[in-house]
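Here's the structure, in C-alpha cells; my notes come after.
Apart from one protein chain that is not included, each protein chain of the complex appears where it belongs.
In order of appearance the chains are A, B and C, and numbering begins at 1 in each one.
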Amino acid sequence: MQYPSNIRIVKVPCIGTIGAIHILKALENGADGVCLVGCSEGKCEYSSGNYRARKRVQYVKNLLGKLSIEKERLEIYNISAGEARKFCEVAREVTETVRSLGPIPLKTKAISNSKEE
Amino acid sequence: MFSKVGSVLVIGGGIAGIQASLDLADSGYFVYLIEKASFIGGKTAQLDKTYPLNDCSFCIRSDKHMECISHTNIKILTLSEVKDIKGSSGDFEATIIQHPRYVDIDKCTNCGLCAERCPEEVNDEFNEGLGKRKVIYLEFPEAAPNSYVIDRKNCLHFTEAGCNICKEACMEKAIDFDQKEQNISLNVGSIIFAAGFDSIIPPYYDYDKLPNVITSMEFERIHSLNGPYGGHLVRPSDRKEPSNIAWLQCIGSRDIYHNYCSSVCCMYAIKQAILARRSNKMLNATIFFMDMRVCGKDHERYYNHAKNEDNIRFVRSKVHNVFPVSGTDDLLIRYADEQGNIYEEIFNMVVLSLGLEPSHDAVRLAGNLGITLDKNNFVETSSFTPVNTSIPGIYVCGAFNAPKDISESITEASAAACASSLNAVSKVALPEPFEVTEQKPVPAGLIIGGGVTGMVSGLCLADQGYKVYLVEKTNKLGGHALKLRKTFKGEDVKSYIKELIDKVENHPLIDVCLNSEVKHTDGYAGNFSTRIAISSSTETKNIKHGVTIISTGADFLRTSEYLYGKNSRVLIWFHTDKILSEEPNTIEKANTWVFILCVGSREPERPYCSKICCSSALRNAMELKKLNPDMEIYVLYRDMRTYGLIEDLYTEARDKGIVFIRYKLDGKPEVEEDQDGKLMVRVKDNLLGEDLIIQPDFVTLQTAIVPGNNENLAKLFKLPVDQDGFLKEAHKKFKPVEFTAKGIYFAGLVHSPKPIDEAISQAQAAAAKAVTVLSREYISTNTEVASIDLKLCVACLTCARICPAGALIINGMGKPYIEPQKCFGCGICAVECPVKAISLEHFNNDLILTECEAFL
Amino acid sequence: MIVGQQKDFDEIKKMISGYNRILVLGCQTCVAISFAGGMREVEILASMIRMDRKMAGQDIEIVEDATLRQCDFEFLDSVENRVDNCDAVLSLACGVGVQALAERYPDKVILPGLNTTFMGLTEKMGVWSERCAGCGNCILDKTGGLCPIARCSKGLFNGPCGGSMDGKCEISPDVDCVWQLIIDRLTALNQLEKLEEIFPIKDWDVSGHGGTRKIVREDLTA
Partner (left out) sequence: MAISAKDLDPKFKFEIANIPGSELLKRCFTCGTCTAICPVSNTFSEYDPRKIIHMIILGLKDRVLSSENIWRCSHCETCKFSCPQGVHLSEIMDALQHMAVRDKYVTPDAFEKFGTAPCKAACPAHISIQGFIGMIAEGRYREGLRLIKETMPFPGICGRICHHPCEMKCNRGKVDEPLAIEYLKRFLADRGLSEDIGYVPETEEKKEEKVAVIGAGPAGLSAAYFLAIKGYPVTVFERLPVAGGMMAVGIPEYRLPRDILREEIKTIVDMGVEIKTGVSFGKDITIESLKNESYRAFFIAVGLHVSRGLNVEGENFDGIIHGINFLRDVSLKGNVTIGARTIVIGGGNVAIDVALTALRSGAKEVEMVCLESREEMPAWEHEIKDALDEGIKINNSWGPKRFIEENGKVKSVEFKRCTAVFDEKGRFNPQYDESELMTLEADTVLLSIGQACDMSFADGVPDLDVSPRGPSVKDPITLETNIQGLFVGGDASYGPRSVVEAVASGREAAISIDRYLKGEDIGADRPLEWKGIELEPQDVEHLARQQMQRLSITRRRNSFEEIDSGFSEQQARLEAGRCLRICGTQSKGNRGQGSGVGE
C-alpha cells in the first residue's frame, strides 16, 4: 500500500483542530493543495470535530475564491484509521486533481509577474 | 495462610482478554496476557465493520490495542501457550511456552524489506487463506505488536537450511534465527480464561469445492480494506462483483452437533448484507434464516432498517444444499417457504454464517485443569456468578463462556476483571498520571437502584474496600427480581436474592438508603457530591463519592391487549411465577395454557426486543409441565429468541411436547371470552394456513420491558437517553458500561432489557470500571488538556459554547475554566478562540503551524 | 457589544494598494467576539493579503498584532513601534477603534478593515443580531424589554403595522415582528395594560440628531 510521495502528512488529534489559518499557511508556504482527512461523519471521537472541519473547509474555499485560487485545491475526506487503502486512493485522487491544476498560482504568477516587471 | 499474589494471568489476547487486562491494569494489578498468535486482537482483528453502528472495527479497537501494548502494568506474551497450571486461588504457578518470533520487536521498523525479498509464499491465514503472504510477514499493517514474524514451519532457513535472504535484507539487524523456545514460569493470584472461539468448519454445502461458497469470516476479509481483494466486494472464483448474494444462517448452530445458538450470526449476516448493498447499490442480498435472533440493544431496529430501508430480503427457511450451476460459477439454492412451496434460485455467491465453537486449545487446557465444561464444551457458570469457573480463582469471559458478541464479551471481561481482582490482593504501582492534581479520589461509590444489579455492584465495590451508598427508591431491596422464581438455567432466584440482600445489609461498608432519591449531583470522576432526599422526611443527605453507578432497572408494560385487566385468567409473566410458587392446585386443574410472546415488544411503537420473554415463558412452561405433565401448553411466538445456550431450554420444551405456533405481526392472536367467561384464543397457523382455536384455562402475556423514568435521571446526571428511553452507552460495541462522561457507569436493565446473568455481569463490569477510578492515587486527568491564557481571554464564551465535552465553564467571575477531568483534548476550542487564548498542552497551534509552514 | 463584519476582500485590496509595509491590527474585544477583528481573523487576513500580493508579483511586509481594546489610547501605546515602522495600519477594530488609532497616530494612514454594523448580541455560535440603536432615550421599561426602535423595521412606537403576519415582519418572514414579541411578553407578564398608554412623540435630540454626543461626568473628571 503506497500513497504518492509528494504528500506531506501533518498529524493532528482531531481534524477539528485544523483552523482556516492552518490551511492558508500551508498554501502560502508552498503546498499546492491541502486535503483534510478526518473520521467518518458521525463517528468523531470528540463528537463534532469532523463536522466543524467540513464547514470550515467551505469557508476557506470561499476565501480561496476571493484570491482566485482554485477551490479544488482544498478538499476534505472522511476516512477511518482502518481504511488505509481508501486513504491511499484518496491520496492518489487528490494528487491527481492538484497535478492537473498545476502548481498553485501563488508560485507561477509570482514568477511570471516578476518577469513582466 | 498463604500469601496472595498480586498479578493476574489472562489467557487469550482477543478483545475480551485485552479488556480484562486493561481493567485490571488500570486498577493496579499486574497482568500477564498470553496470546497464541503473533499479535493481539484475536478474531475481532479480522472483522471489517461491527454492528449495529457499522463502525470500522479497527478504528475503535486499535486504541485498546495500543493502550494494552503500552500499559506499564501489562506484560504481553505473544506466540505463547499455557502448558500447565498448578496451585490454587491466590497462588497459581503457570508454565508458559513462548515460541520464538525470530524478529526483534524493538528493532523491527516494519519497513517490509524482508518480506519483499522473502522467496517463499504461503496461504495467508489472517485472510482465511484467500490471499498469500510471505513466510516473514506482518499479519496486517496495524498489528500490535507492530513487528514482523517468521513462520518457522515454512521458512526456508529451517526447512532447507541456510536461507538468509531476509536476514541480509534487514537494515536494522532485527532478524535472529537463534531465538529459542522459552519456558516461562509465572506466579499469579488469579487466572482469566478469555480464550474465545473457533469457527466451525462448514460440514457440507461443498464448501471445499465451490469457491463462491464462502464463510462469514471470509466475507469479512473480502470486504476489509486490508483484506485480500483490497476491500472490493468480489467473489473468489473470478474476482467479479456479485450481483446477488445469499447468506445461510445457522451453519453449525442449532443442529444435533451444536445444539446451541451462536448468538451473533443473525446480526453479523445483516451487517454483511448491509455493507454489501452499500458497496453495490444494485446488489440483491437475501438472508435465509429460521428465527431472526436480534435481541441486543438496538438490534431489532437494525434488522427493521435492513428489511425496510436497505431492501435486504429475509427468507424464513433453512437451506441445506448448494448446487453448482454448470457452465458458471453461480450457485443454486433450493428452499421451501412456509406454505411448502419449493423454489430454486441462483446466486453469484453464498455466505455461510458459521457458528462459534469454544476454542479447542482452551477446551483441552480447561479439561486438564479440571474446569467443569458443559455438554458443548463451554465453561459451566452459574447465572449468579457468570464469570466464575468451577475452580476458585479461575474466571472466564467472552465466547469461551457462551457464544456472545463483542460488547457482551467486553462487559464480561470487565466483570471477570472485577471478580478476579478479589483474589489478587497486593497491587503494583500505577503509572504516573499525566498531570497530578493534589486531590485524591473519594473512596466511595454511589449506587442508584437497589435491585440485583445495584446490590452486586455495591458488593463488588465494598468487597474491595470502598464505601458504598446504595440508594433505593422503594422501601426494600431486590427490585423486580423479587417477582422471579427461576433463571433460564433453572436456578432459584428467590434464595439468591435473599442471600444477596443479607450480604448487602450486613456489609459494614454499605450504607443502604431506602425510600430515597437523588435530588442533585455535581462534580467529576473521583469527586462527586450528591444530595439525597428521603421521602418520609424533609431531611436531605449530602454524599461525597468518587464514582456513580446507575442501576435503576426498568419497568414492565401494563398492556391493554388480549383482555388483560378484563379477564382474571389473562396473566402477565410474573403472575405465572406467583401461581407456580403459591397455587399448585390451580395448575393441577388446568388443562391448557397459552403463552403469548412479544406483547408490546417489537412493535412500531416499541421497536426493540425485550430479550427475556422467550426464556421466561419457556422456563415457566417447563415448570407447569413438571407440575402437571398432562397439561397442553401452546407458545405463540414471532421468532423464538432463545439465543446462546438458552437454546437448550427451547429444545427441552419441545421435547416435553410444548406446542409452538408462530404468528405474524399482522396476524396477532385474538383472545376472546365466551358467555361463561371461558377464554378462547384464535391464532393463524402459518404452516397449515388455517386458524387454530385453543380454549386455554390461562393465558400468560410476556409483556415488554419498558424503560423506567430515565428522562429525569438523564437530566439529573446529564446523561444521554436513546430512542427507546433507555440510557445510552458511550459506544455500543467497545464501551458497553460507560458513558462519555467519566466516573459514572451503569448496569442492568436501565440500559436495555436483559436476563439476570447478563445484568450481573454488567454489574460486575461497572464495578470494575469504577475501581479504575477509585484505585488511583490521584484524580487522574486526561493526557491532553486544553489550557487558557486568562490574560488574553476576553470571556467571549465561544469556547464554552462549542466544547463537545462540556468541560469548559465560565465561572462567576466571568472567566472560563476547563475541568481537566472532563476535557478530552480535542482542540476545538483552541482553534475557534477568536483571541487565540487557548492552547492544547501537547499540541499547540504553533506546532501545527510550524508543520504547515515547512513546505518549501 | 459592537458587532462588526469584515469588508470584502476586494475592497481591502484596493484600500491597501500602494502600501508595502502594513500593520494588520486587531482588537481583542467586541469585534473579536463577533469573529471579525480578533487575532484569529488578523492572521487569516494577513495570510490572504500576502498570498494575493505574491500572486501579483509584489512584495509586502505585514506585521500582525492586536490590542486588547483599540478604543482606548492607553492600549494603543504598546504598538507604537510597529505603527511607526509601517506605511499604513489596517485596523480590524470597530469604527471607534479606527478613529482612536487615527487620533493617536495622526501621521499614519489608518484604514478600516471592518464595517461596524450594530450593537447586538450573539444569538448562538456564529449568529449575531442587533438589539440596540443607541437612541439615547430608553423605553424598554414600557415595551417588556424589547426595543421597537432597534428591532421594528419601521421603528413604530404604538403597536405593529398592518404588515405583521403570523408574528413575522412584512419585510421578511425570517424577521420576527418585535411588536408581536412585545405583546406576547407583556401578556405573559400580565402587563398588557402598559400598551394602553400612548407613547408621546420621542425626543430624538439625544439620539445624535443634535450633533455628536458627549457625556461628561464631573465627578470623574480631573
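Heads up, the rule we're going with is that a residue touches a chain if its C-beta (ideal position, glycine included) is under 8 Å from a C-beta of that chain, and two chains touch if they have at least 3 such contacts.
Fair warning: this is a prediction, and the values are worked out from it, not measured in the lab.
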Neighbouring displayed chains - absent chain, whole complex: B
Of B:Gly340, B:Pro508 or B:Pro604, the one touching the omitted chain in the full complex: B:Gly340
Touching the absent chain when the full complex is considered, from B:Glu67, B:Asp104 or B:Asp206: B:Asp206
Touching the absent chain when the full complex is considered, from B:Phe158, B:Phe323, B:Tyr778 or B:Tyr817: B:Phe323
Those residues of chain B which, in the complete complex, touch the missing chain: 203-204, 206, 209, 250, 254-256, 259, 286, 290-291, 307, 313-321, 323, 334-338, 340-345, 592, 632, 640, 650-651, 654-657, 659-660, 662, 682, 685, 687-688, 690-695
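The working rule: only the chains that are shown with their structure count from here on.
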Chain pair showing more contacts of the two, B-C and A-B: A-B
Computed distance of Cα centres, chain C from chain A, in Å: 34
For chain B paired with chain C, centre-to-centre distance based on mean C-alpha positions, whole Å: 56
CA centroid of chain A to CA centroid of chain B, Å: 38
Sites on chain A at which at least two other chains make contact: 19, 21, 25
Residues of chain C touching at least two other chains: 40, 43
Residues of chain A defined as touching chain B within the complex: 1, 8, 10, 12-14, 16-19, 21-23, 25-26, 29-31, 39-40, 43, 45-49, 52, 80-86
Chain A residues within the chain C interface of the complex: 19-21, 24-25, 27-28, 63, 66-69, 105-106, 109-114, 116-117
Residues of chain B touching chain C in the complex: 792, 794, 796-798, 801-802, 833-836
